[in-house]
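Next up is a structure, given as structure tokens.
Every protein chain but one is kept in place in this view of the complex.
Right after this comes subunit A.
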Amino acid sequence: MSDQMCQPLSLLYRWIQENNELVDKCKQQGGGDALSPDQNKTHLRWCSSEFHKLLKKIQGIPPLADYLQLELTVVYNACLCSTAQSQFSEAELLLTQATERVLQMTGDAPVASDPPVFWRTVLKSVGDTALNPCVLYLLCLQWAIWLSTCQLKTIQECQDELFSVFETLSTGVWDEGRSELRGKSSDIPLLVMDPRRLFELLQICTIIAQGAESLSEGRSSEALSGLQTASSLPAPRTLIAYTHLLSGSCLAHMSRPQMALQCYRKALETDSRCVCALYQSMLIYRQLGNTQAEIQALCLLHSTLMLPFATEPALAGTRLLSPSLLLRSQSLSSLLSVPSALSVLHNLALKCVHHERVSDGVEYYLDLLAVLHSEDQHGVHAEGPPLPSLPELYLQAGAALLMARRPADCMALCDEVITTTLELLPEKVVLEEPEEKCEAETRPLCAEGDDRVAMLLWAGAAYLLQGHCHTHLKDWKQAVTHYTRCFNLLVKVRFKKGSFQPQIPSTDMIGKQGTDLCILQRLKGLSLAGRGISFTQTDQLREALRDLQLSMQAFPECTSAGLWCGEVLWRLGRRWEAAACWEKTWSFTPQFSVESLSVYLQEPQSGPLLDSSELRRRIQELGPPLSA
């Protein structure tokens, strides 16, 4: 600056210098990625406070046209830093103050607080002066704040003004201004973030947020058109992937699963880290009943989740304002949520076990247990369905191991469950079937009782599995012991319905599937059946018959009990009864699907088997019943 320059002008120059140095520092930090997020945050906080300080200095003088451009630039920078730190109210206050100063300068009266009207007035009062772009940048920031605070309605109302931003940016006023001044770059105040990048980011984020909103409101087709146009906009990969993902979700809602799958695939192709696309396709496969594909998807999902780069790296140009900051709507985050890796692993294991891939399933179960026991596991909680409780997992894993013919391992797991629960088992417990209506209210009240019942059921199931193991090993005596232990535990449960006295539950009280009562009855039936079958192997036919008949009372659908009951009757020479028993067993259609029940509650496949065709042959040999 020459000596002739008057004092205020050199002050302006100094402020510009200060602003530019700060911007440089701000950008420099972003260049080095080696910094931890913590340090980044600290740096950002520092930048923000410095910008605010500078702004305070500048706003110390009355608004003059010469300064205002600089001032608005600094407001932009400070505001952006505040927004990046999620300090929206602070940023908004800055914007209001700045625009008020603009109005003061142009001499217009302050206007209503209604945002669209307000901004319209400000833009009109600025007119086509050099300040116009500056005010438009501030409008961009206002847009970002609205977006971050999910005020989509306001954004819609201001669409015209926002479009004018687009026009200004696209006509290249910004560029002209830049190139004209590039020669003396130290004289123009710099911006921390290119407004054009900001505009692009805001545009696509707005479309995504609006799409998610309409999707959650059920206006799928409406959302779809917007999203599909957005997918061609210039934007970071992650965001493009989001548009594909949301389009897929729209299509899935419109019951076009195949097209949805296509979209999900596109999303994955765009951004390989878009795990939610994988998850959504898995859900569609499940819906379509394509088990193999579902297992495949689960497998992929799990391995993707286990990859180290689970967090998104900073995107070039959008470093300060990350998309996650702008996309905070509830509906979007629920669409993007993915269950935890452990939950996926459990699902995978269960699927495998249910669908004839037992050995894989066993491996997955063992992986799961290993993860749970490792020291690196630190109770990280994620959204989505929680994992079943640990004893449940142990029992499932045990059942899978038994299916994979590894009875020793199964017994070890069951032992673990038994030793853990044994000391806590109650002598007597009353199982209260809550009335249908007040189910929700009473649940938390009887939580402790539930806990104790659940523990009892786990221990019982563990004994049952151990019985199965011994059956598998043809150690009938041990099998009888364990089945007996299981049964003895189960009879401790009294059932209470409504205001009736507690009683021993009977067959006719079988409740809804999945309730404790149902599990209890099933366990009873299975343990009795197991013991009965064991007795048949040691030729204790009387005991066997008693147990098998009791089993059929407790759990009428138990196929093995029915068949073996017939066999025992046959051996006892009561052939007609035997034939009737077999016929009756075959006539039962299973009420519950296989998958809806825990693995360990299913009938064992490993015990001694009866060949149905052989039985049918015997019935045929027996001829028509005498009574008929």
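Definition applied: contacts are C-beta pairs under 8 Å (C-beta built on N, C-alpha and C of every residue); 3 or more make two chains touch, one makes a residue touch a chain; residues count from 1.
In the analysis below, contacts and distances are computed from a predicted model.
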Hidden chain of the complex, named as in its UniProt record, picked from "Fanconi anemia core complex-associated protein 100", "Sodium/hydrogen exchanger", "hydroxymethylglutaryl-CoA lyase" or "AP-1 complex subunit gamma": "Fanconi anemia core complex-associated protein 100"
Options A:Leu22, A:Val417, A:Leu489 or A:Ala578, residue touching the unrepresented chain: A:Val417
Option from A:Arg196, A:Arg452 or A:Arg522 whose C-beta touches the chain left out: A:Arg452
Residue touching the undisplayed chain, where the options are A:Leu11, A:Leu152 or A:Leu390: A:Leu390
Touch list for subunit A against the chain that is not drawn: 38, 42, 340, 342, 372-373, 375-382, 386-387, 389-391, 394, 416-417, 420-421, 423-430, 452, 455, 458
